[in-house]
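Structure in structure tokens, see below.
Complex shown without one protein chain; remaining protein chains in place.
== chain A ==
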Amino acid sequence: MTRVFRSAWWYISLSILAAIILSIMPLPLAIKSFRPDWLALVLLYWTIALPHRVNIGTAWVVGFLLDILLGTVLGVHALALSVVVFVTASNFQKLRNFSVWQQAILIGVFLVLYHIIIFWLNRFLLDVHLSAEQMYPVITSSLFWLWLFPVLRGYRRKFRVR
């Protein structure tokens, strides 16, 4: 039993690490502002699939790590991810029964919330301005969900992550 428990965490952490690397990897300027929110997508997947393993605590810790890596004010991404995961975890049973397309739309709505929270906090703390560019990742993230959901489901089934 302990081995199963440990291995589940191992596989979840591995996917989260991959998401972190994808979100800080250097990209060409032309496509940089379209980078999907990999970390948010992966966290949301695990929250929908295994809410007893991944929820607000994980989201906060991982968000804090992202804050360190991105050089943003500590706690900003942590709070934004926690809120989004909170909303998802409260509705995980409904979300499971939706089709991938419906999920993608809802994930888009959640990510708008995610980016708005990040903007509000930064506006309050650092007095930054809003630009349309900040919402581009929502579109790409929603599209990538259609691909990421089956991939992560295959990953979870293959390694029997429970």
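The definition used in the following text is that contacts are C-beta pairs under 8 Å (C-beta built on N, C-alpha and C of every residue); 3 or more make two chains touch, one makes a residue touch a chain; residues count from 1.
As a working rule, contacts and distances are computed from a predicted model.
The chain that is not shown carries the UniProt protein name "Cell shape-determining protein MreC", picked from "Aldehyde dehydrogenase family protein", "Cytochrome c-552", "Sugar ABC transporter permease" or "Cell shape-determining protein MreC".
Touch with the hidden chain on the side of chain A covers residues 17, 20-21, 24-27, 29, 32-33, 35, 51-52, 55-57, 59-60, 64-65, 67-76, 78-79, 82-83, 86, 89-90, 118-119, 121-122, 125-129, 131, 133-134, 162.
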